[in-house]
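Next up is a structure, given as structure tokens.
A single protein chain has been omitted; all remaining protein chains appear in their positions.
After this line comes chain A, so read on.
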Amino acid sequence: MSETGCRHYQSYLKEHSYDTFRVIDAYFAACVNRDAREKKAIHCNCFECGSYGIQLYACLHCIYFGCRGAHITSHLRSKKHNVALELSHGTLYCYACRDFIYDARSREYALINRKLEAKDLQKSLGWQPWIPTAKETNLLLANARRRLVRPNQTIGLRGLLNLGATCFMNCIVQALVHTPLLSDYFMSDRHECGSKSSHKCLVCEVSRLFQEFYSGSRSPLSLHRLLHLIWNHAKHLAGYEQQDAHEFFIATLDVLHRHCVKAKSEHESKSNSSSSGSGGTNSSSSSSSHCYGQCNCIIDQIFTGMLQSDVVCQACNGVSTTFDPFWDISLDLGETTTHGGVTPKTLIDCLERYTRAEHLGSAAKIKCSTCKSYQESTKKFSLRTLPSVVSFHLKRFEHSALIDRKISSFIQFPVEFDMTPFMSEKKNAYGDFRFSLYAVVNHEGTIDTGHYTAYVRHQKDTWVKCDDHLITMASLKQVLDSEGYLLFYHKNVLEYE
């Protein structure tokens, strides 16, 4: 069903085409660039009372702006004009129908303008409702049975068999499977693998894993295929001994990222060659190269943030700033060497320490790019951009020349958490950096031997403990009282582009 407005709008279009609508929308409703904002600020006020109004309408037949209510309606009535554009939301109004009208093509043009505006102001695009494609509509019709997820339902929970000291893998898989954005991606079947050997693709394997988790079956799963793929692609993790869960997490993200890029380039070259019929040799080699932090694969969209480091020269106060992408934030737990040897007690303490300016000392002089001489300097980290999922790694395992030890001190971490104080640009008045805890990986035992378990948020306010094949209910208190090794936080408000 397509929307075509009303017959008054159709006859208006015959006479005036879409041009007036497009220009008025671009300049006075969406304000696509600086010029448009200037024009709106100067010219766009009510012709009747001069006010900039709570809600202004623009007549689409002639040059006229008027406030909602009497001012615009008296104009439309006296001039016998029908169509006006409401400017704060960009909705079309028909005076003859006394109603708002919706026309599919006008809405397409309006969306283009909204995208231009968002780009120009570097802001998130407003939320758009989901409109199923033809393929999705057919799928919905063909599968009429719907499944309603109620509280206390166990769908989405599966235990994972321990294949011989593989709890480091099980706890990471549980955390990944319970990452809302990742499950949205895989449950909507978004991974298109161009690779002929999809059994070698880790992304395909994770996709299958999601199907298994949500199949409704309750018996524990065996992750032997996943483990084998990781062994093949991250050689340093191959072998039967216990591995570090954090190392496994980063390696998994890395392999997933590489396979996403590979699948995409192969998928594109395949569709290129089938459309052009000429071998598809023009597929860009740049897309297959390692473009960590800049590509748009699902892993980077969810997990990649940008760290800013400012090195300040103590002689001339010149600042040199560099940016580095990150997948997680590793936090020190030991005593600080300065500030009287304080040990951090909370996650916030750790982050404050992480983002504090650090004096690099006389032994580490750096050549300052401003005054061109080797000087002492300070270095300060801050977060330039945050990913949708922020994971913190509490460095509980300390390896030094003298001793290897595990730091088991209690670090308090919050459920809800605002990251604004740690951002590079605190002046950005619009950023929303609130996060919620959704998974905690714990290590029980000593540095040599131990066992990994995970707490994951199954539904809102429902937590479960995943201990290999055993899944048990857990309270929030248990989660917050646990030691914590890896902490996973999810952004509360998402941005769109």
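Quick notes on this one:
Methods note: a residue touches a chain if its C-beta (ideal position, glycine included) is under 8 Å from a C-beta of that chain, and two chains touch if they have at least 3 such contacts; residues count from 1.
As a convention for this text, contacts and distances are computed from a predicted model.
Note on the omitted subunit: UniProt lists it as "Enhancer of yellow 2 transcription factor", one of the names in "Pre-rRNA-processing protein RIX1", "ER membrane protein complex subunit 1", "Enhancer of yellow 2 transcription factor" or "Elongator complex protein 5".
Shown as candidates are A:R7, A:K79 or A:K123; the residue that touches the absent chain is A:K123. Taking the complete complex into account, A:R37 is the one of A:H8, A:R22, A:R37 or A:K115 that touches the chain left out.
The set of chain A residues touching the chain not shown comprises 31, 37-38, 40-42, 44-45, 50-52, 69, 88, 98-100, 117, 120-121, 123-124, 126-127, 427, 429-430, 432, 493.
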